[in-house]
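Here is the structure we will look at, set down as structure tokens.
Subset of chains shown; positions unchanged.
Chain naming follows the written order as A and B, and within any one chain the residues start at number 1.
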Amino acid sequence: MTRVQLEIFEGPLDLLLHLIKKNEVNIADIPIAAITEQYLATLELMQSLNLDVAGEFLVMAATLIHIKSRVLLPPGEDEDGEEEEGDPREELVRRLLEYQRFKEAAEELEGREILKRDVFVRRSEVPEDLATAGFEGLSLFDLISALRQVLERFPDEGIHEVTLERISVREKMSSLLDDLQRRGKVIFQSLFEAAASRFEIIVTFLAMLELAKIRAIRVWQEEREGPIVIELAAPLEDIQERMAQEKIEGEGDGA
Amino acid sequence: MERDRLKSVLESLLFACDAPLAVHRMGEVLEGVDKKEIASVLQELQAEYETSGRGFRLVEVAGGFQMRTPKENAEWVKNLFRGRPARMSRATLETVAIIAYKQPITRAEIEAIRGVDVDGVLSTLLERRLVRIVARKDVPGRPFLYGTTTEFLEMFNLKDLSNLPTLKEMEEMTLPPSQNQEPSGEE
């Protein structure tokens, strides 16, 4: 079969595996020069066909060229003249083998009897008046997509909120820290008492999430139904340093 | 198509379809098969289920045929459903999501966000202990403020509230594939 056909590659590793297979060579012993050349040629072909060549393909091209240059050097020396141990292809080989395992696992999964493709079940609804045992298991994803839908129904408010957050999450973080420094432990709910609007509640909430994320605060409950308590998790100076390094949610990425 | 094969296929169709299936629809699906033959196989199935005391019957109803459990097994089937959890309605899910993110929050505030009243939904949530009253708000009328419970955390597999996705994570997870080149270099 000599049909000319450009396969859709799932990524640079997929393309490399394809080339290795086509050349009938061993993954563990890749002829790096030849494979690099074919890899680059394929990228060129993809580009000439106006296919979107993702950044990962270009990163891999650079990696291949680098490995090639090292393989060509006499053993025991790399371009900096430093002692370098092992085969320069080793890391790439490891990644290829790992990717190949999952590619094969995916193929095996696809070969199984797949629901709604090969086999079908009966759909049935539980009569509502009979269902009494609480709610069916839900995922976090269900929860947040529900919230997103609410926000989308109110586009104006959504935009407003986002703008506001960006302005003041960091400010709010600082004022929360001051508060905690002064008061020691604080009940979670009380953080919202002073909020003048629901926008401020969101900002406060986000600021708290940020602080928890950089481990500036500890959040816990003393008993199951008890209040949620918050306190500083580190000296204030350390936290301020961490904050200076941390990129804050939605800030400064120009998006 | 051989009769045995036809019987098996028809049985699959009747089984997979929860609504009554009209004979002409079966005819469409099995193009080329005579409707009379379909009807005769249906009769055969009907008799077979009846006499061999199967856990389902083939009933002619609402212009089509439908498999149903027999009346004498109704008690057990009801038992099965009785203990089963219900699917949370959209309204309930939205409301609990709003409470989770904006707690403590009053009913009026929830309604302002959802644009509809949440009376029934809120009492369901309180009943199922996913939401509780945490305080009263210091404004005229002193309305209740609602917040989520430990049961809420359990239900959504969260260690604590700080484990809720941030708005940004939420966007990443629910938006159609975007073109942003996120560095994938954590850990």
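Things to note:
Keep in mind that, in the parts below, a contact is a pair of C-beta atoms (placed from the backbone, for glycine too) under 8 Å apart; a residue touches a chain by one contact, two chains touch by 3 or more.
Given the structure is predicted, the values throughout are model-derived calculations rather than measurements.
When all copies in the structure file are included, the protein chains give the formula A x1, B x2.
The criterion applied here is as follows: only the chains that are shown with their structure count from here on.
Chain A and chain B have Cα centroids lying 29 Å from one another.
On chain A, the positions that touch chain B within their shared complex are 55, 120-124, 126-128, 130-150, 153-154, 157, 162, 165, 188-189, 192-193, 198, 201-202, 205-206, 208-209, 212-213, 219-221, 224-225, 228, 249-250, 255.
Those residues of chain B lying in contact with chain A across their complex are 12, 15-16, 18, 78, 81-88, 90, 92-94, 96-98, 100-105, 109, 112-115, 128, 130, 132, 134-135, 138, 145, 147, 149-150, 155-158, 160-162, 164-168, 170-171, 173-174, 180-181.
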